[in-house]
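Removed from the display is one protein chain of the complex; every other protein chain stays in position.
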Amino acid sequence: MEGNIAEMGQFIGAGLAAIGSGAAAIGVGHVAGNFLAGALRNPSAAAGQTATLFIGIAFAEALGIFSFLVALLLMFAV
Amino acid sequence: MASTTQEASHGAAEAAHGGGSSMPQLDFATFGNQIFWLAVALVVIYLILSRVALPRIAAVLAERQGTITNDIAAAEDLKAKAVEAENIYNKALADARAEAQRIAAETRAEIQAGLDEAIAQADVDIAAKAAESEKAIAEIKAGALDSITAVANDTAAEVVAALGGKADAKAIAAAVSDRMKG
């Protein structure tokens, strides 16, 4: 097991940063699930709110992409 | 094993573009090139869309909308005409029906009047005939009574004479009329 401590730190950090992607997945699921719950309660209002749904998903997803980016940066760019 | 392969892949990826940053997205040497060609692409797309494609599609959509609107208007027009024609037809029908009823009522009244007149005439005729008949009957009756009285007188006189009596005519007549009353 040769190798240096810095590289190990990189890999561990990248793995930790990748957790953020899972957290974003939880967020996206939360948004979509709540939208569905609301849409089933009042289906007539659902069609007008799909744009809001996608904006919400996009905001939740962007933060996951940030953590993915941090992981990539640690893996390849540092 | 895993770490060595990862290292190998890491190294290979680095080797693929001459070391340094192995994320091509962060290879700042290519940024100018990409941004220049992106600007070219965006300007060309903008010109294509704003000069040619969007006005053309807008015109096609407007034309289609116009065609649809015209067709709908024409359809509305035809529908209005149809409704109007139906109203006229219904009115004509109602008029004809009223006219027919009027004619029927008139005819009925005419017939009724004729009938009444005929009945009245018949009544008058019948009454006249009846009166005439009654008079005739009364005459006949009176004639018959007279004849009977004469016959009775004669018969009574004959009977009296046959019996050997002698009766004067007056007494016999009185007796006969007395009996006939009774």
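Letters A and B mark the chains as written, and numbering starts fresh at 1 in each.
Operating definition for what follows: contacts are C-beta pairs under 8 Å (C-beta built on N, C-alpha and C of every residue); 3 or more make two chains touch, one makes a residue touch a chain.
By definition in this document, contacts and distances are computed from a predicted model.
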{"item": "Protein name, per the UniProt record, of whichever chain is missing from view (\"Carboxymuconolactone decarboxylase family protein\", \"ATP synthase subunit a\", \"(2Fe-2S)-binding protein\" or \"Arsenosugar biosynthesis radical SAM protein ArsS\")", "value": "\"ATP synthase subunit a\""}
{"item": "Omitted chain - touching chains that are shown", "value": "A, B"}
{"item": "Chain A residues that touch the omitted chain in the full complex", "value": "51, 54-55, 57-59, 61-62, 65-66, 68-69, 72, 76"}
{"item": "For chain B, residues in touch with the removed chain", "value": "1, 5-6, 8-9, 12-13, 16-17, 22-27, 29-42, 44-46, 48-50, 52-54, 56-61, 63-64, 67"}
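Here is the rule we go by: only the chains that are shown with their structure count from here on.
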{"item": "Inter-centroid spacing, chain B versus chain A (mean Cα positions, whole Å)", "value": "72"}
{"item": "Residues of chain A defined as touching chain B within the complex", "value": "1, 3, 7, 11, 72-73, 75-77"}
{"item": "Contact footprint of chain A on chain B as seen in their complex", "value": "3, 6-7, 10, 13, 21-23, 26"}
